[in-house]
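With one protein chain withheld, the remaining protein chains of the complex are depicted in position.
When the chains are written out, they are named A, B and C in that same order, and each has its own residue count from 1.
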Amino acid sequence: MDLTLTPELAAFREEVRGFLAAHADEYEAGAPKDPKAWQKLLIANGYAARTIPKAYGGYGAEPDILKSRIIAEAFIDANAPRGMAGQGISMLVPTLLEVGSEEQKTRWIPPTLNGDILWCQGYSEPGAGSDLASLQTRAVEDGDDFLISGSKIWTSTAAQAQMMFCLVRTEPDKPKHEGISYILFPMDTPGIEVRPLKTMTGHAEFNEVFFTDVRVPKANVVGGRGRGWFVANTTLKHERGMLGDPNATEARLKALIELMASETVDGQRIIDNPVFRDRLMQLQARVFSMKFNGLRTMTDETAGLARMIVKLQGCELNHQVAALAIDALGELGILYHDGPHLRAKGNWQRNYMFDLGLIIGGGTAQIQKNIISERGLGMPREPKAVEA
Amino acid sequence: MDLTLTPELAAFREEVRGFLAAHADEYEAGAPKDPKAWQKLLIANGYAARTIPKAYGGYGAEPDILKSRIIAEAFIDANAPRGMAGQGISMLVPTLLEVGSEEQKTRWIPPTLNGDILWCQGYSEPGAGSDLASLQTRAVEDGDDFLISGSKIWTSTAAQAQMMFCLVRTEPDKPKHEGISYILFPMDTPGIEVRPLKTMTGHAEFNEVFFTDVRVPKANVVGGRGRGWFVANTTLKHERGMLGDPNATEARLKALIELMASETVDGQRIIDNPVFRDRLMQLQARVFSMKFNGLRTMTDETAGLARMIVKLQGCELNHQVAALAIDALGELGILYHDGPHLRAKGNWQRNYMFDLGLIIGGGTAQIQKNIISERGLGMPREPKAVEA
Amino acid sequence: MRFALSEDQTLLQDSLNKALADLSPLDRVRRFADSDACSAPDIWAGLAELGLPGLMVPEEHGGLGLGLLEAALAAEALGRVVAPTPFLGSAVLAPLALTLAGSDEQRSRWLPKLASGEAVAGAAISEPIAGAREGAGVSADGGRLTGKSLFALDAPGADLIVVADRKGALHLAAAAETAEIMPSIDATRRLGELTFRDTPAEALASNQALERLRDAAWVMLAADTLGAAQAMLDKAVAYAKERKQFGRTIGSFQAVKHLCAEMAAELEPARALVWYAAYAFDHAPDEAPLMAAHAKAHLSEIGRFVARTATEVHGGIGMTDLLGLHYWFKRIGQNRQLLGGPERVRETAARLQGLIPA
Partner (left out) sequence: MRFALSEDQTLLQDSLNKALADLSPLDRVRRFADSDACSAPDIWAGLAELGLPGLMVPEEHGGLGLGLLEAALAAEALGRVVAPTPFLGSAVLAPLALTLAGSDEQRSRWLPKLASGEAVAGAAISEPIAGAREGAGVSADGGRLTGKSLFALDAPGADLIVVADRKGALHLAAAAETAEIMPSIDATRRLGELTFRDTPAEALASNQALERLRDAAWVMLAADTLGAAQAMLDKAVAYAKERKQFGRTIGSFQAVKHLCAEMAAELEPARALVWYAAYAFDHAPDEAPLMAAHAKAHLSEIGRFVARTATEVHGGIGMTDLLGLHYWFKRIGQNRQLLGGPERVRETAARLQGLIPA
């Protein structure tokens, strides 16, 4: 345990802070005034696409978890916007770097990084759910092309994206994990229909995407035909790790404490209600636990199990923080959409519902527990059921 | 919903109260001065063995749930001891009445009812646990007798009992549920060894019983050879229902409220601590729920599911009541055994542990949930696993 | 002595469930929820045919003259289909207020109209029960009301409003100066923000009527949650029996089965509590306030558990608008907070037993 910064790291932190101060007029309330310009500025200074080779439009630095953390903290402190995220940058780019052809890398990574191409992800299907590998969207050979038919669900940004990276079944006769390919295509290819998917929050955070004989060149397969399951799995891990970000949880708890200290019922501050305060303290202990667990997963090579539980515990904790906010607000906690009495734009209710979605999505709590018990604790897999 | 008493029932209640008042000098602090005499008095007046035919030593009344309840309440109010319980009276007698031969009934029921014979139960085995039907204790034919070898566990009162009713495997080649017989034998038969089984409470509430070539006449089988599984199951249901008795829970909650109202920390009453008080109210709502659920199961024919959840919820609730008592007592809550500061003879800690045992015993919480989902909600059984 | 519904009560329950299945199917709920309407005239008319608006109105005023237990069964049936209709304010609280504290003239004037469904009544009683937020609260002076009342039940569009002032006294007002809909998570029932400015109102005799209204409302909210939660469990079980994953119906996975078993294990005893709380309101007034408080608080807690768990059993699809499951989720969430969240209600439960020093 050594949580003090080396002089080199301390200097680096000053550098980041200096950058943010110098460019403070280019962002406002956590958002860049010109998103693409901001993105380019960040890449040029190593605060976005930091470890991606210069040849592909990145900054080309060595990976360094501590510097990444220093950057993250400095941006939070300054309420400065990070670089663009999105599934193209956080999931497709790492995949291409690992298994893409040279041509794929040079063609797709630079415009993705600088924000010229927005991607969406075509993994889940209505019939598959937790059993992702049973996906049915078919890619049938037709000369040098595939003709893709089927549908995808839970596709965020499908309406805005120019491109999709997608899992399709190219070899229907192989075992289910071995017949899948990972393929790229433009969203304006004929035969694609996008339908918004409204969730319980009242917003269409997702879409369904339908394919009818969508023609895509075979050359667009990434990582080899029939290898799609393994290609996708390398990046799914990244996604699951992101879903319990303790920094975000800590920020929400801070907002909750402020809420409870400022709101009153019959003139009594909510924070002075011992029952709510006790729950707040229980959650605070959990927030600290997840924060330190997060630090540990970054720097402790013995922290395998600690990494595996992040999604399960982090999403649950976010949901519980939102639940306490709603409860503490009393009747005001049910307000939503708009109106003069709404607090925080209704975000507590929205998070309460959306976070429940995250508990379910990206591997349900039940699937997470299977993974923890099998891979983390070495317990036996569910025996194969006798076919009825 | 009609919770008022009919005039007939009101008169019956007066009768019971009158009886208890008239015999108040025959019991003290909830215990009879002469247990056997008390038992005989109760049977003679219909307050024990109430619905068992006179021919077998009972009182011979028609079953009447409401009268039973009136009797129960009057005895609680007067802090008067009920009749003898024990596994002979509550499990063997109903079994014999249902499937015993006339000879078995006349021979065993009367002395069991009046307390001359104490029974113990030989069901569970160390290797079987929740999978009761996989029991291994063998009864091998030898002329008109069986020779029984094997062992049983969780046998309470084995050291005091004169007789055992026991499940043994008489047909080893049949499917596991069809090879079991239900058999009776004296505990002083040669080849029986009883070893006390100490639990986490520090007391030996149970025993292990070992059999080596214990000779028992075939005539002692009850309900037919190979029928033991079905014979035992009729009475197991009774046992599971008993394990969440809401009257007992209500009495414990009352004691907890008194504890919290009388104990102080730094001079402040525990009941004045809003956090503990809130937990108390949560439990009280559950206690009332289980109480009314209990009333419902007795008089509402649509209450099948309501009956099925009693063991799961009742045992958990008892455990939670004890947990709150321990927490409310603070450091005093860890005291045990004896000493000047011990509260309620250590019963809160003892119940906390013993009730956890009841959550596990008599069908673990996991088994209960299987039953509720399959029989109560009609969900599919676990598919048979492929043998490895 | 029998702890079970009578034949009449079972009949009422069945006929309500059957009628509501027709009156308030999911697409009707959706249409209401997506609109700005204050009520659904077709549903209201259908319920009026069954006598629901007059369930608790004495027979001499054209109602059915039934008790709170029957009203609880109705609330459960409404919650079961998340019926977009006034009920608690108009069919329970206003008739109760008039019966308990109205003059003969006031009763004769209003009860028949309420019973027939011709008039709808709202109830603005939040502040003295759940506590005042945002400086809300109504003051009465010489037959006139001034101030704000939030979270008024069935109030937008109502013809009559029962108002509790800051001191807990009750008044009848024909209308507020302004009545705005307060947009909330549950789009199946409208809450009102009422402003009074020297608004004329008639006083109701005040013999602790507000406490009775509170108890009745708490039981009704609990019953509504019971119905909605039971529906969510039923949907979860049905979905789990049908949906396949990994080559099996998901209902054969122990994890899914146990979630369903836990929901059932929570709901069954809660049903008995709600029944008894309603019964006590009608027949055991000494016990009624405590039982109402426990029913409200306990159903709030297990309602939340069931709402969340049933959604989880549905997986991703449960989160979307496709099955409309969220209408039930949100209705339960709103019942939890209305007229006091469970923490506040439990404080009342403790106070009612003398466990909090005065």
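General remarks:
Following the convention adopted for this analysis, a residue touches a chain if its C-beta (ideal position, glycine included) is under 8 Å from a C-beta of that chain, and two chains touch if they have at least 3 such contacts.
Note that the coordinates shown come from a computational prediction; the quantities given were computed from them, not determined experimentally.
Listed by label, the shown chains that the missing chain touches in the whole complex are A, B, C. Of the candidate positions A:5, A:24 or A:55, contact with the hidden chain is made by A:5. In the complete assembly, the contact with the undisplayed chain comes from B:153, out of B:16, B:120, B:153 or B:192.
Taking the complete complex into account, A:383 is the one of A:30, A:196, A:217 or A:383 that touches the chain left out. Subunit B residues in contact with the hidden partner, per the touch definition given at the top, are 124, 126, 128-131, 134, 153-154, 197-200, 206, 264-267, 273, 275-276, 323, 326-327, 329-342, 349, 353, 356-357, 359-361, 364-366, 369, 385, 387. Of the residues in subunit A, those that touch the hidden partner chain are 1-6, 9, 66, 257, 261, 271-272, 274, 277-278, 280-282, 284-286, 288-290, 292-293, 295-296, 298-303, 305-306, 309, 312-313, 366, 368-370, 372-374, 376-383.
Although one chain is not shown, part of subunit C still touches it, namely residues 253-255, 258.
Quick note on the criterion: only the chains that are shown with their structure count from here on.
Each chain gets one centre point, the mean of its Cα atoms, and the points for subunit A and subunit C are 39 Å apart. Across the assembly, subunit A contributes residues 273, 275, 385 that each touch 2 or more other chains. Shared interface positions of subunit C, defined as residues touching 2 or more other chains, are 248, 252, 256, 343.
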